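Every protein chain of the complex appears in place save one, which is left out.
In this document, chain identifiers A, B, C and D correspond to the written order of the chains, with residue numbering beginning at 1 in each.
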Amino acid sequence: MSELILETSTASMRRNFWRGVWRVMKRKPSRMAGVVILLGFTVMAVIGPLFYPENLPYDPNAKYAPISWEHWFGTDGQGKDVWAQLVIGSRYVLLSALVTGVITVVVGAGLGLFSGFKRGRWDTVLMRLTDMKLTIPGLPLLLVLSTVWSFGSAIEMGLVLGLLGWGGVARAVRSQTLSLRERGFIEAARGLGLSTTHIVGKELLPTMAPYIAMNMLVAVTGAVYAQVGLFFLGVLPYEADNWGVMLNLAVFGGGAMTTTAALPYLLAPLLAILLLTLGIVLVVDAMDEIFNPRLREE
Amino acid sequence: MTVVLKKLAGHLARGLVMILVVATISFFIVRNIPGDPMKAALEMKVAAGADPVAAAQEVKVIYGFQPTGSMWSQYVDYLAGLATFDLGTSTLHAGQPVTEVLTESAKWTVLPVLLGILMSFLVGVILGVYAALRRSSKLGDILAISGSLLHGVPQYVLGLLLAAIFATSLGWFPSEGGVADILIEPGFTPEYIGTLIRHAALPVLTYALASYGGWVLAMKSSVVTVLGDDFILASELRGMKRSIIFRYVARNAILPLFTILALSLGLLFAGAVFIERIFNYPGLGLKLIDSVTNRDYALMSGAFLLITVAIVVANILADLLYTVIDPRVRQ
Amino acid sequence: MSKQAPGVRIDGLTVTYNNLPAVRNVSLELPPGTITGIVGESGSGKSTLALSLLNAVQPPGRIAAGSVEIDEIGNVVEFAAEQIRRVRGSQIGYVFQAAQNSLNPLKTVGKQLLDLGRSHGVEDLRGLVRDAKDLLGRMGLDGARVLDSHQHELSGGMRQRVGIMLALVLNAHLVVLDEPTTALDMITQSTILKIIREVHEERGLTTLVITHDIGVVAEVADRLAVMYGGRLVEQGPTREVLASPQHPYTRGLIRAIPRLTGDIDEAQALPGRPPTLATVPAEGCVFRERCPLRMDVCDTVDPAAEAYGTRIVACHAVKVKEHA
Amino acid sequence: MITGTGIVKTFKQRGNVLDKREVRALRGVDFSIPKGGAASFIGESGCGKTTLGRIIAGLETHDEGEIVIDDVAMSSLKPKARQPYFRRIQMIHQDPYSALNPTRTIFQTLQAPLRLRARQTGRDGKWIDERASEVLSLVGLDPGSVLGRYPHQLSGGMRQRVVIARALTVDPEMLVADEAVSMIDVSLRLGILALLKDLRERLGVAVLFITHDVATARYIGDDGDLYVIYRGQVIEHGKVDTVISDPVHPYTQSLLSAIPVLHGLEQPGTQPVVPLSGLDESLSDGGCLFARRCPFHTERCTSELPALGRSEGVPQEHACFYPERRDVVARPMSGV
Partner (left out) sequence: STDNKPAATGGAAAAAAVYTTVDGNKPGIDPAGPANPFAPKGNSFSGYNAMKLAWVKNHLTDPNQFYPGIAESWEIATDNSSVTIKLQPNNKWSDGSPVTAEDVKLSIAIAYTQGNTAFTQVPGAAGSASEVTVVDDKTIKVTQDMANPVTTFARGVLDTPVVPAKLWSSVVGADIWDKIKAARTEGADAEAARTYLTELGKKIIAHNPGQDLSAGPYVLERVNASAALLKKNPHFYNAANVAPEKVQLLNFTGNEQVWNYLIQGKLDSSPFVAVPADTMTKIKATAGNQVIKGYSPVVVGLAFNQSKAPYDNVHVRRGLAYLINREEVTQIASPEGGTAAVTTSGIHQKAAAEWLGAELGNLEPFATDVAKAEEEFKAAGLKKSGDKWTLADGKPWKVSMHAPAGFSDWVAAQENIKNQLIKAGVDAEVVTTADFPLYQTEMAEGKYDTGFWLIGLGPAPYNIFQRIYGAANGWANIGGKVTHNAPGKNGNWMGSKEEVEVEGLGKVNPGELTAKLNAVSPEEQKALMLQLAKTANADLPVIQLWDYVNTQFQNTTRFTGFPADDSDLLRLPHGVWIQLGLVKAKS
């Protein structure tokens, strides 16, 4: 019983997880900035479009208007406010990202768990499949697919990207599952006769949640970029107020790479993507440190 | 060495299966693409002022290169063709074998991609080591964050920015694309090589920037890992020279990067689509877009397959390379 | 063998990690030509102490106070980086705690040996290789084959012998072995221990062996020092300490060792658990929480190490007994 | 009562189709552990102790041989039907940290199997709480302060006790302790060993003790059996004390000779046996597996495989053609 005497001091020494998160965040202000940026984009996507009418006002006499108080990023070739389009477009981007994220996690984590947990033949088959999926170049495949499917809505878009993007998560989750299996507690749970549902749901998933989240973020980022990129290439049907379409119109319609008039139109989505990336990078950087003791500096 | 051979055999077998699967997928996707390329081509000709009747006949001849017959017989023909490296005949380049069209454009993708990657690999690895050694300093932080940012930013954003800055605004590099100035006699002359370089500069720079971040990050984390390895401390305790220890760290840390190198080669091939479109650089990616918008089925499957093969081959090479340089795997 | 086994005097050594002392005010003398064993539980500061001998405490650790005086070398604590590098390997050999992984996995042992030679300006590299083969041969290995092998081609026991070879090949006469047999099985351990003993005698070394296993020390060491919570609580000739441990921790520790013979019920675990860096009490005796002889003074005053004949013990209770 | 006969296990290392490697972990092992009894497996690293333990606990399948639990042959049952039998045999892992889920409190860890048990026996939530406290008390922990903790807030010794407590939630008939103390600080090891012994005496739980440290085998009780395993084969088997004080197989003798002597307290045996070489994994063709390392081997040893059996004047089973007693074990010095 005397082992307990020192308990209190140990407990106080051990930082609880969230406090650890807070500490990691606090140490570098850049990480806070990352969270703020991501929150900002979320707010922008969720409530931003509500501030604008369904059809943005246009002014045929103010095509490619320069930056002004009225038009933060000028106007496009229709004389519509670019900033407003950016805000409205963020919803598509983030919604499809959300769908992609959910699918990547459900499919990727599901398959990864199953594969790592069952091992044996199933594992071999599934991992060969995943390898194959990872080998097939995503963007060219999307290019080819874009001719077969028309990605009508953000949700459809996210669906396809999700179905194409689960490979990385699956592999990561599988290897994590395999390494956790080696940990005694999974084996112990099986030895105690606990159900597979319990083992997966209560033992494995919570342990891996942060890891999955990180991989998901990476997968989602890739998907967002692929999506905007496809619109930029112009192989997908036109969507009003879409970031990729904005890029496309700015470059191939507005001559943004030739003259300066359409430059704000080009830069707006570019900067938005840059900022979004920065936000994600900063958050992942923080996550990295929270979950990877190797990188946890003194 | 037999280990290498055995591995090679295994890889080749798997690679072949992979290629077969991709060929099948692309075949069936491509054959199921809706839309009538003949109608579109006809409309284009008519809009350009051709006589509708004559244009209709002309289009019919060009699209005569499309395979006919049932889906299955086409599929069998396609696979049979594959075995002899025959990918069918292009309609966009009517009459030309797809392999010919692809080899022509592939060289404009392969060289810049390789060049870009090698450049970024060198710089990235060196800076990655630095970032790892100085990981608690401001500069190390900046290196890591900027690396992540460059790693995270999609290639087309980089490409567009570079184009806007260096081609459009500053005019340092040609903005109109292409590979060389036709007026300069091709040959091993400084002028010709110069024009090649100036045209390739921005695409290569984009490839380099796009992959640079990955190297910094990977090298940093690899070096951090190796630095924590016991044998480094052990060497230090044996009084080894710093330079020798540094070499130990570098060699051990760089090993895992070869796998990533191969993977990124593959990814860059895929990314060529954006970069070539932005810089109008006539490589595989541009050809792929072209074939998609023109419904050149054979060319489309061909380009797609070629890109996949490039990835498969890169993977195999990486693994073999790994086998050769890492004695642990060789065992 | 022109060189003589050096003596080492550690005095008032304190090493801290982030200002928390992992080794606190330790004084220890390694008489020339002896094997000294240090035992202590995990985290008691053994490795830190060993690294201090080479002035190689890893950041964020640093030597906060004290000196390590080595005959013919000097106080290594004050050495500059390049100066201490030259000493390491050539004058002080170190066999790494995780000898299993103390070799560069990408290079053969031979190449690493040559690297070592170059680092220390050895001109006769052939001679070095010859010496290495000799040493390996003496430890029962086929020298040529071992030098040609990568780490992964060697078994744990072989690696450990390679580690010992690398520590000695440059003719160091002070050798520090940190857990030389952990992770080896019993039979190999016994072989390695025998080798340590033999080499020690043949070459005329001063040897420091660090271990958590009292059996290992009992097997090889002439002198035994017991560490607890960063303090040296007791030291003296091995046989004496084993036969009549003075410090209550030493006593408990010896009693807790499973033995092959005798009444098993005599053996008993120590209650409580060893402190970690964060839980070591800032003042008073580090062992008091688990001590059966705890007195009021233990809470406030850190007992000084005092000599009792051949023994040095840091315990208030022992002092009381002495005076009584 | 659990017995095993002729257990064989071969691991096929997965790799290329072109080069397959096999590891023969167990080569026909017989054992028998009575209800409430005790047994120890000892042997060098890699000799197959863990594998055997895992097979006994139902965590691993075997290739040949039969396991009989309470007179039921496991091979006659479908895998699902074996579960209730194997559930009564609980494994205690070597590493107490990884054996506990770091994201779950001790209470949650104990609750899961208890809830299962409550459902099977129709008991309520209150029982779960009570039982959780009870098993913690059984292993010498104070439920009040431990239940709410996470594993990382406990010391190694406490964690190992929690692991044992968790095993007790299913009222096991046998605990398989695989090197259960090797990761625990020296001063605390005995505590865990004593706990296992105590559980055996108080609850009648059989204990299977797996270790490479022969001395610890003594702590499970003098009525226990000791199996000395060499490269997947039992080469000596008998009562713990018999085997330790009077080993007849040269391998057992070299194991015992290798144990460090506490000079000053003990004095070494007079006839220590030192194997001729380090462990070699090459397959011997037909002969005794230990022959190449055995200082006493003869022609016969290299060509014929000695079976586990008895010989005259030797109380324990052994697998050696030339069983001979040698003085290898250190003895306490007189007068200390």
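Please note the rule applied: a residue touches a chain if its C-beta (ideal position, glycine included) is under 8 Å from a C-beta of that chain, and two chains touch if they have at least 3 such contacts.
Please read all numbers here as calculations on a predicted model, not as lab measurements.
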| item | value |
| --- | --- |
| Visible contact partners (per top-of-document touch definition) of the missing chain | A, B |
| Of A:F41, A:Y64 or A:F117, the one touching the omitted chain in the full complex | A:Y64 |
| Residue touching the undisplayed chain, where the options are B:T24, B:Q57 or B:S243 | B:Q57 |
| Per the touch definition above, residue among B:G88, B:G266, B:P282 or B:G302 touching the missing chain | B:P282 |
| Residues of chain A (touch criterion as defined above) contacting the omitted chain | 55, 58, 60, 63-64, 77-79, 146-147, 150, 234-238, 240, 248-249, 251-255, 257-262 |
| In chain B, positions touching the absent partner | 34-37, 39-40, 43-44, 46-49, 51-62, 64-65, 89, 92-96, 100-101, 103-105, 108, 171-184, 186, 191, 194-195, 198-199, 277, 280, 282, 286, 290, 292-295 |
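As a working rule, only the chains that are shown with their structure count from here on.
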| item | value |
| --- | --- |
| Identity of the most central chain, Cα criterion | A |
| Euclidean distance of C-alpha centroids - chain B vs chain D, Å | 55 |
| Whole-Å separation of chain centres (CA-atom averages), chain A against chain B | 24 |
| Contacts with two or more other chains, residues of chain C listed in rising order | 273 |
| Chain B residues counted as touching two or more neighbouring chains | none |
| Chain B contact footprint on chain A (complex, rising order) | 28, 30, 132, 135-141, 143-148, 221, 225, 228-229, 232-233, 235, 247, 251, 256-258, 263, 266, 270, 273-274, 277-278, 280-282, 284-285, 294-295, 297-298 |
| Residues of chain C that touch chain D when the two form their complex | 41-42, 155, 157-158, 185-191, 193, 212-216, 218-219, 238-243, 252-254, 256-262, 264, 267-270, 273-274 |
| Residue ranges of chain D in contact with chain A within the complex | 57-59, 83-84, 86-87, 90-91, 93-95, 98-104, 109, 112-113, 116, 140-142, 145-146, 149-150, 152-153, 155, 157-158, 163, 166-167, 169-170 |
